[in-house]
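Here it is, the structure in full.
Note that one protein chain is taken out, while the other chains of the complex remain in position.
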Amino acid sequence: MAKITMLGTGLIGTFYTQTLHGLRSRDRVVNVYSRSPERAKAFAAEQGIPHASSDLREAIQDTESEVVVVGLPNDRHAEAVRLAAEAGKAVLCTKPLGRTAAEAKAMLEAVEEAGIFAGYLEDLVYTPKTLKALASTRNGAMGRVLWTRSRETHPGPHSAWFWDPARSGGGAIIDMGCHCIEIGRSFIGKDKRPRRAFCWGATQVHPITAEDHAIGLVEYEGGAISQFEVSWTFRGGMDLRDEVSGTEGTIRLDHFLRTGFEMFTAAGEGGYVAEKAEGRTGWLFPVGDEVHELGYVHMFRDMLDAWEAHRQPTETFYDGYLVNAIIDACYASMKSGRFEPVKIERWPEDIGATGPKTQARAEGRTPAQVKKDIGGRGPGRSGSFLEIKTERLPDGRTKRILKDKKSGRIVETID
Amino acid sequence: MAKITMLGTGLIGTFYTQTLHGLRSRDRVVNVYSRSPERAKAFAAEQGIPHASSDLREAIQDTESEVVVVGLPNDRHAEAVRLAAEAGKAVLCTKPLGRTAAEAKAMLEAVEEAGIFAGYLEDLVYTPKTLKALASTRNGAMGRVLWTRSRETHPGPHSAWFWDPARSGGGAIIDMGCHCIEIGRSFIGKDKRPRRAFCWGATQVHPITAEDHAIGLVEYEGGAISQFEVSWTFRGGMDLRDEVSGTEGTIRLDHFLRTGFEMFTAAGEGGYVAEKAEGRTGWLFPVGDEVHELGYVHMFRDMLDAWEAHRQPTETFYDGYLVNAIIDACYASMKSGRFEPVKIERWPEDIGATGPKTQARAEGRTPAQVKKDIGGRGPGRSGSFLEIKTERLPDGRTKRILKDKKSGRIVETID
Amino acid sequence: MAKITMLGTGLIGTFYTQTLHGLRSRDRVVNVYSRSPERAKAFAAEQGIPHASSDLREAIQDTESEVVVVGLPNDRHAEAVRLAAEAGKAVLCTKPLGRTAAEAKAMLEAVEEAGIFAGYLEDLVYTPKTLKALASTRNGAMGRVLWTRSRETHPGPHSAWFWDPARSGGGAIIDMGCHCIEIGRSFIGKDKRPRRAFCWGATQVHPITAEDHAIGLVEYEGGAISQFEVSWTFRGGMDLRDEVSGTEGTIRLDHFLRTGFEMFTAAGEGGYVAEKAEGRTGWLFPVGDEVHELGYVHMFRDMLDAWEAHRQPTETFYDGYLVNAIIDACYASMKSGRFEPVKIERWPEDIGATGPKTQARAEGRTPAQVKKDIGGRGPGRSGSFLEIKTERLPDGRTKRILKDKKSGRIVETID
Partner (left out) sequence: MAKITMLGTGLIGTFYTQTLHGLRSRDRVVNVYSRSPERAKAFAAEQGIPHASSDLREAIQDTESEVVVVGLPNDRHAEAVRLAAEAGKAVLCTKPLGRTAAEAKAMLEAVEEAGIFAGYLEDLVYTPKTLKALASTRNGAMGRVLWTRSRETHPGPHSAWFWDPARSGGGAIIDMGCHCIEIGRSFIGKDKRPRRAFCWGATQVHPITAEDHAIGLVEYEGGAISQFEVSWTFRGGMDLRDEVSGTEGTIRLDHFLRTGFEMFTAAGEGGYVAEKAEGRTGWLFPVGDEVHELGYVHMFRDMLDAWEAHRQPTETFYDGYLVNAIIDACYASMKSGRFEPVKIERWPEDIGATGPKTQARAEGRTPAQVKKDIGGRGPGRSGSFLEIKTERLPDGRTKRILKDKKSGRIVETID
């Protein structure tokens, strides 16, 4: 049995907690942290967690908990990992590990120095289909892997901080490319060194500075090529597909839109369809058990089994660091328009990251006030805010992510 | 935490135990029964079970265990349930509950009289896709359900007793129709009374007396029709599909052959593909996590959660009894060629079941001797045995199910 | 080159004419008949046909035309075929051949006596997929065919006469079962005699007397079973699927909903999606070239090639007659609740068909008046008409099919 401190109460904290408490699990979240005391308390009540805290250090140092799970925005991973290392607790950190390879490297070194167990929560490598496909590939069913394709696209993330590069570290690449890159790397073989990366990216649709669409190629030692496609501009739900091609075979995985579950409804049902689903009538493509299909169940099994057995999990902080190094090369390539080397051996001296801008919620106004104040994307349309994304939440509320035209700050409202 | 006695060490006992011990489960099998002491011991060792027994009563009465799981051939369900009732243990019985409604009714009454918790292990109602589709249907997405189709077909079961009607209670209908019937009933609504059933069945391919292919229709109060298709003659793997049609919508579920996992391999990989898969090269359609896709994980969650909470599980012995009553009507219809009423209120006076014939393994001969002694299906071909089915087991061995031409007995060899 | 008289200007006449004039065809429709002179003229203008007529005999006897294509409502097939036989013209008749086997037998005998070329326009046997699957089956890929399934379901036909059993000869079975039965028969082998048929049918949704949903089983000499599912209650588009299972293989065909063309659109496009499609936004499943996918192109190729070569086409009037004989058995079974023999050798003495009731359009009223006068299906809701079906036509107009509460007559309006 593992006793866990959960850091974060957003979508990812919810999925993680549901997974850790799900099925006939023997594990329990014993403390939950949110920067908002009310949110922490409410989350603890909903999920049956005995303690709640709005003090990060206190939550991590809770003597009852053995394992710290970091489900915070990207700009708070480093701090949380450092505190866990100081507390000597096992730490599991959500993806991406850092915003840059430099940040990830610091986190990697922190856990190594502290000698604590650390796991990188790259769930999409752990979907049951991916696990079986990886096993078949290792058993030789593909021969030598020549090409992988990993695609994750949807209409855009659900929290404001994702859209703010200072907090997240980038756009669609840092958000989802991390998944795709590690999936490709897992099929090609973790012993193969990534040599160079090319990436095209653009801001095609949203009023943001980060890329909302990108396509990348990572070339590995031995000649295999790993292609990724990430987008916040996709319409039709969440497109999560992987393909592998080798000298002896080919694999196609569809994790979300075509999984053998098809439903037409003229009536709808008033409920939640699936993450990022668009629409509630017509042909819908639900998934069976979402946390299972997305790999959370098998990921935490590996993590906690590994922790109990004092072995390394399949996905380590080192894997997270390498993914960040490849992403760094992708961002460099996006600017240079050419293949860029993946820098693994030589560490950058200066991270050069400016501190994250203050992120404000539109708290001084009611959602209705804000809604009236949203301007259009076209020129000449007034209003203080630009709309980035509107999304229906699992609990039926509506979230709006907005950009303040003057300050450029990204805020969100829920009504 | 539940402490469990597992009765049976065949494919179903293995799947059940793997599920109960799987993921981060808090439950444990503490005793396992097989009629063969060697098999019981070996199974216990493989699965990490502290006690093994070849005495059914002893295994059930083990004071450490709280829950008895019946994973035995159909002709031993009644005995096992009676012993569990006598021992006052909670009992979970695999499908079908009985070989006939009369047998099921006796089991239902035994657990009611003993006042014990009892669950009917109808796994395919619990697949994650089915659970979600049922929830959508209850929420109104289909409007009024008009039609269901449930199909389970494959190249035939893996153990000799399935092929022997005296032991199993029939052929493909008793083996798989029980799943399909309960799936249809769940979508149409358990409050709707099944009125009448029609069934066509035939022995199209195998040298057996039971049906290896059947198609049935069950008409419910309110007018909905529930169609099932079961076969041991299907080629291409295991076909597990459900469809629902209502006034407002339609659902299509594919549990096994088209689930978003497609693999072509010219090389193969030397391993196990999926239950009932044919072939190891070419286009293959594996499933991700088999016990999950088949509903075992969510079934045991419901069963053990219900047991802990002192509530009824979703699938009860009464459900199992009703399924048997519908199957009885199907077998009657197969003979009469017409719709037959589903007899629920009035119980048949005479069960008329002859005792199961003695089932012998071809133990006096080596597999090689038996292999040489298999005659062809065509006339004029000699040999003592007719081959019913040859199947590659997950562990790489080959099982042959044979019919002794003289005695008609069904035997199996493994080499 | 074939010079053709087209009888009928409804959906089927349109599809036929588009096909005959389509691609780089050398054939031409030279005369078109509609009972309405205006409609005949307009159709001729649209389709580039030199002559139009509202006199059936005149259109058939046009000396320029060599081939008569019957695309009329079912109650006018016999008359049209008789006139073509009298004129000594080749005749191609749409499905079903007759409303009953007796009617079909009379048509068969008429063309035999006149010694004219006659073809049965069973298009779904001619879809390119079906043709290739039939060829593979004849080449042995399936071994011995054991089972076929053919399903055609959609939200209901587009013309009023379909819904009136006196004119059409029945409901969903006569409308679509004729396709499914002939598809099954083609896979099983036309040399195999259909022995007996079972059929369940019901009026589940619409305010009509004919069945709007039916499931049938046809058993053939040799033991193969052919299953059909037809419905006017399906939601989600047009479901056209066939399956075949044999001792050596299995085939799955999807002709309409999942053919490798998937589209999500939040915007729609203001146009026609596909026959029977529901909705214009969300996930849509168009087909490429509809007349090709539905078999019209290859059907007319076979028919006209056969006519030119003085050979029999694949689908003859005798096939049409057999299909009617099977349908007769299905309707008998629907009433008796049991398998009924398929009567082929002994011809019914008395056709016993009452003349078709007069079919009236709601011509005395404007569509708007009628729309206001539609009552609900529930009790106590007033209005002179019950709504059977509302459908958007390819040309953007809306058709309503209604039942006059007092007279029971079925009428249609277009606005």
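Each chain carries a letter (A, B and C) given by its place in the written order, and its residues are counted from 1.
We adopt the following convention: a contact is a pair of C-beta atoms (placed from the backbone, for glycine too) under 8 Å apart; a residue touches a chain by one contact, two chains touch by 3 or more.
On a predicted model such as this, the values are computed, not experimentally measured, just so you know.
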Contact set of the excluded chain (shown chains only): A, B, C
Residue of A:Tyr126, A:Phe234, A:Trp283 or A:Trp307 touching the missing chain in the full complex: A:Phe234
Contact partner of the left-out chain, one of C:Ala42, C:Ala106 or C:Ala141: C:Ala141
Sole residue of C:Ser25, C:Ser54, C:Thr203 or C:Thr390 that reaches the chain not shown, by the stated touch rule: C:Ser25
Selected from C:Leu304, C:Met334, C:Leu386 or C:Val411 as touching the chain missing from the view: C:Leu304
For subunit B, residues in touch with the removed chain: 235-237, 264-266, 278-279, 281-285
Touch list for subunit C against the chain that is not drawn: 1, 23-27, 127-129, 131-133, 135-136, 139-143, 248-255, 258-271, 286-289, 292, 297-298, 300-301, 304-305
Interface with the unshown chain - residue positions in subunit A: 146-147, 149, 153, 196, 198, 200, 202, 204-205, 213, 215, 217, 219, 223, 225, 227, 229, 231, 233-236, 239, 245-250, 336-339
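Here, only the chains that are shown with their structure count from here on.
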Interchain centroid distance [CA atoms averaged], subunit A/subunit C, Å: 53
CA centroid of subunit B to CA centroid of subunit C, Å: 42
In subunit A, residues with contacts to at least two other chains: 264-266
